[in-house]
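What you see is the complex with one protein chain gone and the rest in place.
Labels A, B, C and D are assigned to the chains in the order they are written; within every chain, residues are numbered from 1.
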Amino acid sequence: MVTPVYLVVSLLGIAFALGILGKPLRKVAGVITLATMAFASYISVSWFMGLWFGEQSAAMVFTAGFRPPFSINLLMGFEEAFFLSLVNLAGLFGTLFLYRTLMKSGVNAFVILLILIMGLNVIIMTRDLFNLFVFMEISSIATAGIIILNPHQKTISAGFKYMLATGIVAGILLLGIIFFYHFTGTLNLDDTIRVNIEAWKGITVALFFILIAVIVELKPFPANGWGLDVYESVPGGIGMLISTASASAMLYVVYKLLPIAPPVFFQILTTIGIGTFFFSNLLALKQTHPNRLLGYSSVGQIGLITGVIGLSHFLGNQFGLIAASLLISHYLAKAGLFWISGILNKTHIREWSVIRQNRLLLFLFSLFVFLLLGFPPFPAFYGKWELIMQLAGSGQFFWLGAILVASLLEGVYLFRWLGYAMKLEAPAGEPLRVGWNQYIPLGIFGLATFVTGYYATHLSSYGSLINLIPLAFALGFFLIDFLPVYIKNTLAIAGMGFYFYYLYPDLNGFDMVFSAIFLVGGILTLLAGYAYKGKRIGFYPTALMMFAGLIGLVEAKTTLEFFFAWEVMTAGSYFLIIRGKKSMEHALSYMLFSLGGAYLILAGFSLASIGQSTIVLDILATAPLYAPLIFILLAIGFMTKTASIGLHIWLPGAHAEAETDVSPMVSSILLKAGVFGLIILIIRMGEQHLGSLSILYILSWIGAITAVLGNLMAAFQEDAKRLLAYSSIGVLGYILFGLALFSHLGWLAAIAIAVTHFLFKALLFLAIGGVVWRLKTKEMYRMGGLITRMPFTFISVLIGIIVLAGIPPLSGFAGKWIFTNAVIEKEWFFQGALISFAGIIAFLYCFRLIHTIFLGQLKDEHRKVNEAPFWILAPQYIILIIVMVFSVLPNSLLHPIGEMLKPYFPDGALTWQGQYATSIFGYWNGTWVMYVVVAIFLLVFLWLWFMNRKAYRVKQFNIVFAAERPFRPETTHFAYNFFAPYKKAIGFLAEPGVTRFWGHVSEGSHAIAELIRRIYSGNGQVYLFQIMAFIVVVYLISFGGF
Amino acid sequence: MSKEDLEKRTVYSPEGEPIEIDPLNDYFLDLRPESYAPRNGVIEQFANWARAESLWVLGFGTGCGAIEMRPLMTPRFDAYRFGIQWRPTPRQSSVFVISGYLSVKTLKRVIRSYEQMQNPKFVVALGSCTINGGMYWDSYNTINRLDHYLPVDVYITGCMPRPEALLAGFEELKKRIKAGKGDGANKYADNFDWYKANQKKIIKDWDMPDYNW
Amino acid sequence: MHWFSLEYIAMNLGFLLILIGLWGIITRKNILRIIISFSLFDTGTHIVIVAIGYIRNRTAPILDTLALQKDTASKIVDPLPQALVLTAIVIGLGVTALLLVYAMKLFETKKTLDIHRFNDLKW
Amino acid sequence: MENIWIKIGYALLTIFIVLNYGLLLQGLFRKIGARVGRRHGIRIWQPWVDIIKNYTFRSRIYHGVMYYLGPVFRLTGGIGLLLFLPVIYGSEMFSNFSFTGDLMLVLYFQFFGVLGMALGAGESGHPYSAIGVSRGLSQVTAFELPLTLGVLAIGLQYHTLNINEIVAAQQGSILNWTFFTNPFAAAAMLLSFLGAMGRSPFDVVLAPQEIPIGPPTEFNSSLLGVLQLNRAIFPVAKLILFMNLLFGGATNWGELIIKTFFIYFWSVFVGIAFPRFRVDQSVRWFLSIPLILGVIAIILIKF
Partner (left out) sequence: MLRNSLFLIVLAAFAVIAFTLVNAWHPAESLSPVAEHYATNGPTEVGAANLVTAVVVTYRGFDTLGEVTILFVTAAIIGFFLSLFHSESPEQTDRLMPASEILSTASKLLIPFMLVLGIYVFVNGHLTPGGGFQGGAIIASAFVLLLLADPLSKLNHRIIAMVESVSGVAFVLIGLLGIFLAGGFLDNRILDLGTFGALLSAGVIPLLYIFIGLKVGSELTNIIGHLQQTQKNR
């Protein structure tokens, strides 16, 4: 192994030597610089690997040949090697990225960079306080130097503020160090550990000065205006160095100083760190400059890790994994994002839509966003998971909540930004040009996200259990995205089919039902994909990612696996949803609600794991503490996915604006994930009480109200897909209600409805999707009379709405029948009545849907519309066959579900004699109902046909129009505001109150952000004042006075 | 409302292909009415009886005589006793009472409504104006002889005829129907061209298909 | 009485300079004055460092006489802070030089040295 | 089902009886209505003639397949409803196909015809049909809520949804009728019943001049004839349902006729006495008094 001194020697020596080279030789200088950086990276990475695999033990370097404390010593331990690797790799790739810019600026730029990296190296390794000070000064001066690589008035003023701030901070650090020396007689960290820190106040104040100076270097809120200005002014490549290399090194300094810090310091660190995380993310909401936004995010992430360091007592042996994975995520993501920002060079995040010129960049952008937010399979996922678990385990609920809320805020602006990039109109401008020296670092860091994710999976305590194969299968489609749709579609269907076949022997009970919905349903909806031409770039990886997540939910045995799958599903579905033309906002709100829900689930799981030795899902059943709270958290989390009232506002837009075959995927399949979650929750936790009030009782009301309002709002929609989306909300309300009944019949109904909802909603969305496909509009009043043009679609819609409305003899009635029995059994009449009221309201939108589209007046421009494409019809007719089988033979669906439920709910099961079902209260024979109805229908039809045999079929305007004639189909088709009187009567119930509420929440948080961020007035003196005030305030808090 | 609605126009399908719209052909069934031969014997007699005993009158007051139709339903005259009921839509009505003079403007509506009734259908012409124009015989704006335009089953004279006269007229109509003579619809179909020509002579802005199904 | 001894005077003076420097840095509008205040602040810290190392009635740690070479530890002041202050001074010099260059360039961009004018970056 | 043909025979018999009874009721109540208006009114056999007449039209038009099927759906709904009901309590003969489903089947099957008819009317392309359907559906949703509460109360009261059992529980004395044992549920349901019968004040659906009789405005000749058949059968089926639920059912046709007459009379009485509601008014009305009655019924039964 190479002595760590060579890090210093090589970087510094080359820096000195480069001075000899003049401008003409700057090419040589560049190559030498890169080589030196590579050498430094090699040293640090080889140390890191050696230490990791235990081939190497930590090394201490004594300068000047004397032992510390008399001389300065450098330590190369595991942590040091890790941080050195980060810093040096950042240096290497950062330099490579900036290569052309640096080349223009001359040799000095390389010198400054080398010295910056050298300074950071020593900061990490040194064990001497004063030496730390010296090299901190070196790196801050060098930073001030590279800031002006982009010489501009803004850069200069930012650099000046930066210099002033770090100067003051350095002075305070120096004061602290010298007094520390005075009180302890040493400057060496290894030596001072023995010092009794509590000895007298002087030393604590001295320590305080040291620590607060180091903390201020981390740019804590609110004393960080100077740092943010720097981030905004510098180009992305330099911002990357500051955000990754410098920040990592400073972070390590904090970590290094911990042993000498008084205990109160940990709380201070936590407060400052998580406070910074929270406020940075809050203030970033209003930020529109990409670099400054990244700066906020950067400061926030570092704050989070600082907070984690402060909380290290509570994290046990997971601390390392948590901090490292969070840091790695920040490091990779921020590097990548800053680099992309450097390539795009835009001043407003809305202008980032130019990124679409380069799909690879867009891919990387979203990759880094997901990495930063801790989505699986990336490292921060495990970090955040373990963090929350440990925080819950040690009762740090406040910090737990704060971290989750702040993470959600982070999600808001990052996903908004991603949405802008994917959806906004790109501003005109020069085409993007990306050099090879820019691709290499980006590519390597992009790959590193997966590599680190893989290692994090294996390092985390239960991560190795996770089945990554489906996800890998999905991600593999990124590699073959250049293939045409039909190949990819076939592959996808084959893959899912095989996976179902592979899982099939092990499936039973709920798993069976839901895997069937997820996989078989997925295959059915994918069939429609054959209707697409071209490549559909990005569709298959993300769709399969969603399905991988869904099936992962079913396969999950542990909470971690479940949460992993949940997040994978969320990520995949986000991309599916945002594919729609106008889906930008809807995808954002979908993502935000999903994130919020996911964090609630995470919190719930973490609470459930308190005091339990394992994380299998069954711990929910045995959670010793806070069971009701766990239940509520998880239930709300799952209800964001089932779009219960209050949490539903994301759904209509997201489902309505999605593509033809995506709508059925997200509506009929994805929503079931929430149902599945609720099932595994309720089945394990049973009935929980808040005081004397059963939570299930509350859920039943929520379900009922959701059903009514969802259906009511559906009835007032003008947009066909939106109507169906609201209808989904309503149906999910029934399911929630059924689950809340917590009885055999209730669950039977819920699951039967879940299955039938999958069938009819897929049917309807595909059918309506086919119509929209042909008509290129979703407004129902623009349609009409299409029965003659699209008869097959009409038939599937007709069957679909009859099933939806639960009208006998089709299978939808089963749900209604069981429901009523369950309601009477449970005696929850009012909710039950609301549910059946909702069922009746469903007629309104069902009729409206079929009437305004297929009946009434055919519009001129649709006179030659063709039937929907075959591949959109094909899955519909497969579903139709299934529906008819379930209708004629209801026990083929209900009996297995009933058997499945018996272990959980032995009482109140239906008794089956063939197709004849008996409940406690009533009976029903679906087959005979079908026979009778069909027989009567045929008889009546024959009678009418006989009587009416010579009828003339007339055309669309041959109607009695009060002795006039119709003028235009548009003015004759009664469709717009169809239920006007109904709206007049009870339309107030469908007022978008919830939307308004969330709108106010959003506006309010933005207003607060706007208010608070005014403290960054741009005036350097104000920033200094903030630093001083920050120091004083922290002093007052930590010492409780002077 | 305007005539442009019936002019040919080009619209574009969602795919952007032009579609030629010819409203009269595309929106309206273009068929001549058919004349139906009565059925044989008892069945037709029974049918005629039923038709006669269930007279559904189209509620369309065309002229001033309409004012005399309302009292028919009052307790004093109570036409319901005779199986006479009002029906608001021509599709379901079998009797059309032309209540008084027909202005040119109304004639168009009457023709349209008449044609929308199903065969067999009966016309009761009410008042002198329908016979020869009455006091408006030289008006620039009314027609004189209704049976130039529609086949009339029964005329009820008077200006205006009293409700009692109307009841008598209906009784007469019933008799005609029962006797199998209520075949105005067939007559209209058989002499369709003649009727149409007459109608078109009066109605200058003919903006409907030849037969309104 | 000990307030008037050298080490106390130095220490208090050092802190006084630090406070004056801070006051100047934050209240002066002119960038050059700010830099001068920064120098004051810096110098203050240097004086404090020296004061820390001072031990009353002892001599400099330069063993140029034989007397000093015996029992040195009881005769000299602490050499370490002196070494440190040397480094600190140089660092201060570097920072000040940079600040001055920045100030120069700032003046070039807006032809003013009023720090309130340089707030284009904010929020 | 070896005796299925016998069952079919009985079913046809039931349909025949109910059809004629339904037409008789129509005539009777139009007559009553006329007499209230001091008129003589129609001949009592007028409804029969009207139906026959409608089948005797020589020409017919239709607007499309769904339009054609609309009346079929409608009549199937009516007949089906009738056949799913145990018409005469204790009579194997007139229980028809009530073994296939309980009260819930009956309640939901009502909508089979409604929906089919609405679709048929929709295909006529006539805006008035659509307006009528819109009004009709709006009212349906409104009166279903109190009705459901009443049904649930009855289900709870008798602890069954089996109509036969519900009827059985009411045997013995008049005081055993749900009407007396559960007056609030009965009140809620009877008020809903007014809406279900579509008579004044809830007949704006069929406003004759404004939207010439609404949904069926385009139906003619034999299509209208089918609808008229349903108009005879369907109300009677509903009457039988309410009779079974509230008035102890009927053990023979005589009892059935008496009871259903009076239930029908209730709606006629209200219809003659009260003017028409607009849709929004009727929706609000159903969601006020009948709803409150239904809630009271539930509360009384439950606690």
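One rule holds in what follows: a contact is a pair of C-beta atoms (placed from the backbone, for glycine too) under 8 Å apart; a residue touches a chain by one contact, two chains touch by 3 or more.
Note that this is a predicted model, so its numbers are computed, not measured.
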| item | value |
| --- | --- |
| In the full complex, displayed partners of the excluded chain | A, C |
| Which of A:M37, A:L51 or A:V122 contacts the chain that the document leaves out | A:V122 |
| In subunit A, positions touching the absent partner | 3, 5, 8-9, 12-13, 15-20, 22, 61-66, 69-72, 105-106, 108-109, 111-112, 115, 118-119, 122, 126, 128, 130-131, 134-135, 137-138, 141-142, 144-145, 148, 151, 175, 179, 181-183, 185-187, 200-203, 205-206, 209, 1022, 1025, 1028-1029, 1031-1032, 1035-1036, 1042 |
| Residue ranges of subunit C at the interface with the undisplayed chain | 5, 7-8, 11-12, 15, 18-19, 22-23, 26-27, 52-56, 60-64, 69, 72-74, 76, 78-80, 82-84, 86-87, 89-91, 93-95, 97-98, 100-101, 104-105, 108 |
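Criterion: only the chains that are shown with their structure count from here on.
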| item | value |
| --- | --- |
| Centroid distance [mean C-alpha coordinates] between subunit B and subunit A, Å | 70 |
| Subunit A-subunit D separation of Cα centroids, rounded to whole Å | 53 |
| For subunit C paired with subunit D, centre-to-centre distance based on mean C-alpha positions, whole Å | 99 |
| Touching two or more other chains - residue numbers and ranges from subunit C | none |
| Multi-chain contact sites of subunit A, meaning residues that touch two or more partners | 952-954, 956-958, 960 |
| Partner subunit B, residues of subunit D touching it in the complex | 34, 37-43, 46, 49-50, 52-54, 56-61, 208-209, 212-213, 216-221, 224 |
| List of subunit D residues in touch with subunit A within their complex | 55, 59-66, 68-69, 71-73, 75-76, 79-80, 83-84, 97, 99-105, 108-109, 111-112, 114-115, 118-119, 122-128, 130-131, 133-135, 137-138, 140-142, 144-145, 148-149, 152-153, 155-156, 159-162, 212, 217-218, 221-223, 225-226, 278-281, 283-284, 287, 294-295, 298, 302 |
| Subunit D contact footprint on subunit A (complex, rising order) | 785, 787-788, 791, 794, 798, 801-802, 805-808, 813, 816-817, 820-821, 823-824, 827, 829-830, 832-833, 836-837, 840-841, 843-844, 846-847, 850-851, 854-857, 920-925, 928-929, 932-933, 936-937, 940-941, 943-944, 947-948, 950-954, 956-962, 972-975, 978-982, 984-986 |
